[in-house]
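Here it is, the structure in full.
Left out: one protein chain. Kept in place: all the others.
Moving on to chain A:
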Amino acid sequence: MRYQLGIVGGGPAGMMAALIGDRFGIKTILIDDNPALGGQLIKQTHKFFGSKDHYCGYRGFQIGSILREEIAKSKVEVITSATVTGIYPGFILGLHHKERYQEVGCDAVIVATGAKEKFLIFENNDLPGVYGAGAVQTLMNVYGVFPGRRALMIGSGNIGLIVTYQLLQAGVEVPFLVEILPEIGGWFVHAAKIARAGTRILTSHTIISALGEEEVEGAVIAKVDDQFHPVSGSEVTIDVDLICLAVGLSPLSDLLWQVGCRMEFIPELGGYLAWHNERMETTVPGLYVAGDVAGIEEATTAMLEGKVAAISAVSHLLGPSDELSAMQREIIRELDDLRSGDFSQVVSRGLRRLYDRP
């Protein structure tokens, strides 16, 4: 089977890219390793901010459903429960699907594989009950499984703050959130909500160890000094059966390494990612990136990057046009606006560093 456009990853970036491809009559295939499209949107219960164009006021999982329905109405071909294991010369995508290996040929490819959770070093960090914050979200918000009685959240970025609130909504006690930096990382509005609900946010604190033999039965937390070293004597043992790590994400860039994209290490964007410009073009002609794999941000920017990448792919396939470049410039402007706030300073600095590398 041959397609004009192959999209790897059916989250916000990939779904949006597929819809743009389809709008221009491009024969598009969208591949995802989960049983259903939606990526991480399916577990996001918080309402989005921004403008009407960016689904403001909708909850993440509702945005996922809207996009999924639009894709169902389109001509986009969808394969779920399929893992792309490699991208080979001529843009042949190797697929592991239903216990079989298959190949799909494409003329252009968008990689929108998202991100994976970062881990943290502490004693007993391998005990069952130490979970990524995203994993806990999946467990409780998608499958309705009660994740634990009392939780310790580690990290006060927006994910840590939002998932703490979601744990409280699900009936889990969250007595403490520890943050190693002296300041809360995420938005004040989210922090205020959990503080009102009774969670103590301890800045300049970290986890020392998880306690338990077979699974988490407690944790030791401590204050840190300005060099981030634990202050001896400040250790406190707390009673928890769940430890959630919300210490950041890194791009899932394995396919981009494999395909031979030039990779850059940009800590502000989460680690190694494929070099790309603001049109989401990588160093491999005809191959584009979008969403968290192109630098860790959030779903609104991922959707816009999906559009930008798709327009680049359409120009590559059908030839450039004034209409396409005007449309793309407009979306790039929207992205710039979204990134102009204080909270996007780090991302913006990372992107500048990336774009500045020739």
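In this section, a contact is a pair of C-beta atoms (placed from the backbone, for glycine too) under 8 Å apart; a residue touches a chain by one contact, two chains touch by 3 or more; residues count from 1.
The working rule: contacts and distances are computed from a predicted model.
One chain of this complex is left out of the view, and of "CoB--CoM heterodisulfide reductase iron-sulfur subunit A", "(2Fe-2S)-binding protein", "Transmembrane prediction" or "ABC transporter permease subunit", the protein name its UniProt record gives is "(2Fe-2S)-binding protein". Shown as candidates are A:63, A:140, A:224 or A:313; the residue that touches the absent chain is A:140. Among the residues A:51, A:102 or A:169, only A:169 touches the chain that is left out of the figure. Within the whole complex, the absent chain has one touching residue among A:214, A:322 or A:342, and that is A:214. Of the candidate positions A:21, A:132 or A:157, contact with the unshown chain belongs to A:132.
The set of chain A residues touching the chain not shown comprises 33-35, 45, 59, 61, 83, 116-117, 119, 126-132, 134-136, 138-141, 143-147, 168-171, 197, 213-215, 252.
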